[in-house]
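Below is one structure, written out as structure tokens, with a few remarks after it.
The complex appears here minus one protein chain, its other protein chains still in place.
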Amino acid sequence: MKRFLRLGIYALLLAPLGLFALYAFSQRWFFPAPFPRAWDASAFLRLLHNPRLRSALGQSLLLGGAVSLLSLVLGFPAARALGTRTFRGREVVWFLFFLPTVLPPLAIGMGLNVLFLRLNLAGTLLGVVLAHLGPALPYVIFTLAGVFRRYDPNFEHQARTLGLGEARLFWRVTLPLVLPGVLVAGLFAFLISWSQYLLTLLIGSGQVITLPLLLFSTVSGGNPATIAALSLIFVAPPVLVIALTARWLDDQGAAIQEQF
Amino acid sequence: MKRFLRLGIYALLLAPLGLFALYAFSQRWFFPAPFPRAWDASAFLRLLHNPRLRSALGQSLLLGGAVSLLSLVLGFPAARALGTRTFRGREVVWFLFFLPTVLPPLAIGMGLNVLFLRLNLAGTLLGVVLAHLGPALPYVIFTLAGVFRRYDPNFEHQARTLGLGEARLFWRVTLPLVLPGVLVAGLFAFLISWSQYLLTLLIGSGQVITLPLLLFSTVSGGNPATIAALSLIFVAPPVLVIALTARWLDDQGAAIQEQF
Amino acid sequence: MPTLTLHALTKIYAGRRVIDSLDLEAPDRQITALLGPSGSGKSTILKMIAGLETPDGGDIRLDGSSLLGLPPQRRSAVLMFQKAYLFPFLSVGENIAFGLRARRLPKAHIRAEVRRMLELIGLPGTEKRRPASLSGGEQQRVALARALVVQPRLLLLDEPLSSLDTAVRRELQVAIRDVQRRMGITTILVTHDLDEAMAMSDRMALLLKGRVAACASPKELFQRPPCVETARFVGVTAFWEGEAAEGWLRTPFGRVRIPDEAVRGPRVYAIRPEHIRLRTAPGESALPGVVRACLYRGAYLEVQVGVGEKTVRAQLPGSEDPLPAGAQVYVHLPPEHLFPVAA
Partner (left out) sequence: MPTLTLHALTKIYAGRRVIDSLDLEAPDRQITALLGPSGSGKSTILKMIAGLETPDGGDIRLDGSSLLGLPPQRRSAVLMFQKAYLFPFLSVGENIAFGLRARRLPKAHIRAEVRRMLELIGLPGTEKRRPASLSGGEQQRVALARALVVQPRLLLLDEPLSSLDTAVRRELQVAIRDVQRRMGITTILVTHDLDEAMAMSDRMALLLKGRVAACASPKELFQRPPCVETARFVGVTAFWEGEAAEGWLRTPFGRVRIPDEAVRGPRVYAIRPEHIRLRTAPGESALPGVVRACLYRGAYLEVQVGVGEKTVRAQLPGSEDPLPAGAQVYVHLPPEHLFPVAA
């Protein structure tokens, strides 16, 4: 009974991926037919040689990497303060950090567009990176704040009395201890940036073309096989990253968590 | 120094809201002018009497409520299993739950659209609710799984040996203990549903018009004041809900967490 | 009040027989202590009695009728844990009333009972307080009241005091013992703390490797443990193996007098650390050794003496002077305190 339930959940979760794969490798598939008539991989091959796709893939990866790195650098100290200290106004800070996740991207995008036009950031990759920080930072901060709530500063105290100076403390003790949390937080930021559509469109002003933008324009015109193939290409890198992180966390994380 | 930093963060986070308010209550504001020329609230008043807005507001609230309730009902047992038990394949489950947050809404929407057309769910509110569960459920499950990881089943054991039957256990012991986490998870689901645009558009097939849809169509045609006023109306309910939840958590949550 | 009997009780976890065909009787109105090292399955036994775990074999009987078919809420066996587990969303009074409200008793009766229990545990007037505003010891008192107010047939205590400070623990040992005596509820106390088991119980069962290794009154078990394992658990470190004959035990380190003239053949004798004496000159029943360490413990002086490759712990009166490590001594074993143990 329980086993069937679990299998059912797996199936439900994997269904969309399967559907895409069906579409991507099929030639013609129209409504009443239960299965497509013919199969081939031409949609895939065509896409992989398309320079626009390659450029969009590069832009997406660059953007995701930059957002993930920048949000970690900015979010780390904020999360440490939120997680380890208790101070008045935590509630207010919590509330404020939540705001960007609620504001409709459309509205944020518009407001930022006006601002960025004045700062000459509209249409630049830097502008898009900054815009993506809006939705990414809160998740990074919440994830890391959770890690720091269980963080024991005595590890650092121990290291300092053993003769380690402040400068090396971060790299030799603090970072290794919170690494699993940092990776998960970075992953969150990457994923949020990766699937961002509206903000990229509004701030990028057509200069910055990422995969989601390409996907959208394809949807407006292309055939189902191309859309599905493109979707699979779009989904592949994050799926890979998540799977690797999950693996690593299972191996490493357990050993580290035992100590807490 | 620290104080300035904190004030800076507040300002940065509140800036978009302020910008909207400026737009909403201004009559004419064009690029080079630092401030608008005239002020009034007519954009607001006009909107509040607009039957399309009222209907969209109602749809959004209904949808958000339904998604939040349903995702709690479905997510609670899954989160409890994930949080309290250790079993083989946790990694796989974690990975699978992550998938829907990564898949581009556009692609999910298309896949679901095909499926829902066959099930006669396309264009219905129920269909949209089910589609919103995709992105909402993972967050609900992660939030609740975190709560259950710190949950001590001995509270339930204690209650049972004191004579409480299984039927009343959930309402009298389990739910009160995890209430803060359940509220936060429900809040997440509500917010995700509230700002969902693409899925509603694709599955709703023009039959289900929510606030984000109205906002988008206004953006395509309206004047800045109307857009900003609409944005503020859009942002108000979630901001209110978040503020209330944060308040309640600060009052109640502290007392409950002390026991863990 | 009923007598609890465990018959061939068995519990298997991951292929291992954690509880292995265990028999135990907990008599009416008494406190029976279940003493064992951590990981010996003590808590599992309580959970099986309470109905929170299902045994893989054997029976649990209360006055002759099996409890196994009943769900926990109908066994009338209340558990008390190491932590108080007071419901944080209820007041102190509502916590105590929890079991009575689960039984849907009239409100006026509940109010009166809650007040009576608060008197009994020495915390009158705290009905309206939040559990978090009480100290750890007070919280355990409230948990005790909550357990006893339903007048259970069995009280199951799972290390109820081990998270408390020494002073509070000593005070609550007396308080629990006192309330239990007054209400006469059959009680099982699970603990790894020998001191606590001895101070609180009428009977003490030692749990080793999933079985009851010994069961007797605290004094009997402490002074004359029947086997080596039991003896180790109650603090004996000195065991002497040898050939017994005509009132002497011939050990590899020398011969010592034993109290029994009739015993013959290979035997193991033991002695409690507080009965060992150290001498500076050889003599009868004194084995040569070297002082390894000497620790002042206030009421007594603990001397660790190496005899062969053994380390023997002796407790001398606190008034004696400490011995330097490396000093040559003779371990005197007074015959009247030597007793035989099963290997």
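Should a chain be cited, it is by its letter among A, B and C, assigned in written order, with residues numbered from 1 in that chain.
Just so we're on the same page, a contact is a pair of C-beta atoms (placed from the backbone, for glycine too) under 8 Å apart; a residue touches a chain by one contact, two chains touch by 3 or more.
All of these numbers come straight from a predicted model, not from anything done at the bench.
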item: Contacts of the hidden chain among displayed chains; value: A, C
item: Residue in contact with the excluded chain [from A:L177, A:I209 or A:A243]; value: A:L177
item: Residue among C:D63, C:E119 or C:D195 touching the omitted chain; value: C:D195
item: Contact partner of the left-out chain, one of A:R118, A:R150 or A:R168; value: A:R168
item: Option touching the unshown chain, where C:D28, C:D63 or C:D165 are the choices; value: C:D165
item: Positions on subunit A contacted by the hidden chain, ascending; value: 152, 154-155, 157-166, 168, 173, 176-177, 179, 255-256, 258-259
item: Where the unshown chain meets subunit C, residue by residue; value: 38, 165, 173-174, 177-178, 194-195, 198-200, 218-219, 222-223, 234-235, 274, 292-293, 295-299, 302, 304, 315, 318
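By our rule, only the chains that are shown with their structure count from here on.
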item: Two chains joined by the most C-beta pairs in contact, as defined above; value: A-B
item: Centroid spacing, where centroids are CA-atom means, of subunit A and subunit C in whole angstrom; value: 55
item: Inter-centroid spacing, subunit B versus subunit A (mean Cα positions, whole Å); value: 19
item: Gap in Å, rounded to a whole number, between the CA centres of subunit C and subunit B; value: 54
item: Contacts with 2+ other chains: residues of subunit C; value: none
item: Subunit A residues counted as touching two or more neighbouring chains; value: none
